[in-house]
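Removed from the display is one protein chain of the complex; every other protein chain stays in position.
Labels for the chains are A, B and C, by order of writing; each one numbers its residues from 1.
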Amino acid sequence: MQVVVTAVGPDNRGLADPIIHHLTGQGANIAEIQMYDHDELSLFAMLLRIDLPAESFAGLRPQLAEIGRLKRLSVRVWSPEERRQRPRLAICTTFRPEPALALLRAIRDGQIQADAAVMLGNRPHCRSLAEQFGVDWHSIGDDQGVADDEQLIALCDQYEIDYLILARYMRILSPASCWKYAGGRIINLHHGLLPSFPGMRPYHEAFASRMLTFGATCHFIVPELDAGNQIIYQSTFTVSHGMKLDDIIRRGQEDNEPHCLVEGVRRVVNREVQLHFHRVVAR
Amino acid sequence: MQVVVTAVGPDNRGLADPIIHHLTGQGANIAEIQMYDHDELSLFAMLLRIDLPAESFAGLRPQLAEIGRLKRLSVRVWSPEERRQRPRLAICTTFRPEPALALLRAIRDGQIQADAAVMLGNRPHCRSLAEQFGVDWHSIGDDQGVADDEQLIALCDQYEIDYLILARYMRILSPASCWKYAGGRIINLHHGLLPSFPGMRPYHEAFASRMLTFGATCHFIVPELDAGNQIIYQSTFTVSHGMKLDDIIRRGQEDNEPHCLVEGVRRVVNREVQLHFHRVVAR
Amino acid sequence: MQVVVTAVGPDNRGLADPIIHHLTGQGANIAEIQMYDHDELSLFAMLLRIDLPAESFAGLRPQLAEIGRLKRLSVRVWSPEERRQRPRLAICTTFRPEPALALLRAIRDGQIQADAAVMLGNRPHCRSLAEQFGVDWHSIGDDQGVADDEQLIALCDQYEIDYLILARYMRILSPASCWKYAGGRIINLHHGLLPSFPGMRPYHEAFASRMLTFGATCHFIVPELDAGNQIIYQSTFTVSHGMKLDDIIRRGQEDNEPHCLVEGVRRVVNREVQLHFHRVVAR
Partner (left out) sequence: MQVVVTAVGPDNRGLADPIIHHLTGQGANIAEIQMYDHDELSLFAMLLRIDLPAESFAGLRPQLAEIGRLKRLSVRVWSPEERRQRPRLAICTTFRPEPALALLRAIRDGQIQADAAVMLGNRPHCRSLAEQFGVDWHSIGDDQGVADDEQLIALCDQYEIDYLILARYMRILSPASCWKYAGGRIINLHHGLLPSFPGMRPYHEAFASRMLTFGATCHFIVPELDAGNQIIYQSTFTVSHGMKLDDIIRRGQEDNEPHCLVEGVRRVVNREVQLHFHRVVAR
């Protein structure tokens, strides 16, 4: 059984040893270990992908939670095989509703075999969308739209989320949050072609480069690394000379981006692709 | 009548004055002047776009040729309106036949309203294509494929070419050649998305960036400037994870690139776009 | 006599002809013409570098001013040879005083053979510096620090400025302003190594790239083009691992940047370098 374990703590001493000891004691075979440090942040993180005898899985979560409690680590255990039939999604939004709406419709229509367990927003703009589709809504932003990352992760834990979908969620997840849900569980929609146009205004930048092709990219988030290697799906459209930037953006936002996110999430949920040593590979 | 005059000479003294004097004496209104120097090459170039009374056009070419002879400048006069119904194309090739073939077919089928006046190659690989379509063929390369740029330009002059089409022609035109046919007369097919992947191996580079979207770009050549601003048309295709690079290249070469070139040439021949101060604009 | 003429107007029709006619009628030889359009801004600009018989220079300015008045063009005539002994500088500032202070000291001490004719600021922070050195001060910013570009240019005209020195002036000059003083008259201090670190936070970016070398660049401003080709002088310093960003910035601001600007201005004032077809060349 394929299992992902993540651990986040304040230093790299004592982060790896107790977890690795416990896992190998349970008969786990280690497929991948990654450790990260953020010395400026005093933040250390570890990701393990292991093969575990299926009968050990049930006990693993409480056992590692206990180790985490003792060692003051934030530990998570997850298997893509646990809830294989209908994984549970958290859909994070800010202003734009189109990608989230497309995703909710694709779930409703059976195109995506998953459950929209919760919707989160640092802005209230997509709240009515959640109500329309009968999905729990939580605001995770203050009056200025500053997001409470710890609340976001706590809600994902509480709702037993498999995948976090950033549907034009316009905040940067903190490294700590990213590592807590590392291993191919955070899916972002970027409204430009990666790796060429990585910034906050990819339509403007491609337009300023006088490109005629515009695109969107659905990718896993792996915060230490640029997103080029984690592309799940890309889609593009081509415009004519003289088309105004506003019209290009509208076409991208209303048509291309929603398509891109739905197809990307579908591939992940159907387990057509997976993250393997920071790279997306076909299964 | 819109007229483009180009002049190339060995220094910038005396390049501009006689030509500008003559043109303004003929009642020309100057819409654009660009001068360039390549001090390392001792090469100076000037481009003028002017509006000329139609009755002055016939005499202008011999008059400027005479000035060029006296001042030892290489001067060319061209109007996109002169041969508006069926402009004459030179199709330059190296190895790959697909884009040239697609262009010849599009001309034959009336999709592109132009004449394939001559085919040029620094390699013999596309010669049979010229024979098949009854187009004159000239080899402009030596045994190593090194192209004779002066012969290329002389042939374009001799065949009274309106547009030079670089159909996967894998040699760099010298700056002197580019300026002799400046003003939106040299159209290149680049086998990658510009400006993101400008090099000689754009498929490999996009693949190494693990992109899923690949593309081609049809653009005017303006040698002093990067090609980003001169894009005529772009087309893309998207692949799945695990598709091999060879298969991607094959799909790009056999399908996407020919389409991109044909559509780009069509837009130029139909005068849907034009070059205006180094930028492509819709007419 | 080497003369630079700039003209800025609302369209490209009628911009070039009257000025070129007049200049060639005065016996000018044209060394360089550049025309620019900014179609989004409805702004057209032209730069001429000419050689003029010295006796024609005195009359040229009022004659072209009259043409400008008739044709509604903003025309300027300037010669680096007119005030060769002591060119007049305008020093533009925002917050940081160090580069301006170093420049004023270098002028006072005879290291730079020029006059500080006026100091301009979009913020009041350097006003006392102007008072200390007895230089006229004008505020060109509103309460938010938004600069009035037209006032800036009007003051430069009024003070008969030869060179505009942007001494950590943190506003972007409008294209119209840049072209009015085109031809190598606007000198900027950028607080990073160009072309590698062009942004607003070059120290932060070089630090994030974990470079140990930091630098500053003194360059002419030519707004259509990136600044790589217009570098007058660069200076660098190297730090040790663990040096804090704040300390690096302090060292750059207090030591390296002032040195870089003073040496760059000295080279221009002494006419050791000049702008030639958008490139800095040694004289």
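Just so we're on the same page, a residue touches a chain if its C-beta (ideal position, glycine included) is under 8 Å from a C-beta of that chain, and two chains touch if they have at least 3 such contacts.
The structure displayed is predicted, hence computed values, not measured ones.
**Q** What are the shown chains in contact with the chain that isn't displayed?
**A** For the complete complex, the undisplayed chain touches A, C.
**Q** May I ask which residue of A:32, A:255 or A:272 touches the chain that does not appear here?
**A** A:32
**Q** From the list C:85, C:144 or C:209, pick the residue that touches the absent chain.
**A** Only one listed residue reaches the unshown chain, and that is C:209.
**Q** Touching the missing chain, which residues of subunit C?
**A** 193-197, 209-213, 215, 228-231, 233-236, 238, 240-242, 272-273, 279-282
**Q** If the missing chain were put back, which residues of subunit A would it touch?
**A** 12-14, 16-17, 20-21, 24, 29-37, 39, 46, 276-277, 279, 281
Everything below uses one rule, namely that only the chains that are shown with their structure count from here on.
**Q** Superposing the C-alpha atoms of subunit A on subunit B takes a rotation of how many degrees, nearest 5?
**A** To map subunit A onto subunit B, rotate by about 180 degrees.
**Q** Using mean CA coordinates as chain centres, what's the gap between subunit A and subunit C in Å?
**A** Chain centroid spacing, subunit A to subunit C, equals 48 Å.
**Q** Express in whole angstrom the distance between the two chain centres, defined as the mean CA positions of subunit A and subunit B.
**A** 46
**Q** So what's the Cα centroid distance for subunit B and subunit C, whole Å?
**A** 37
**Q** Touching at least two other chains at once: which residues of subunit B meet that condition?
**A** Expected reply: 279, 281.
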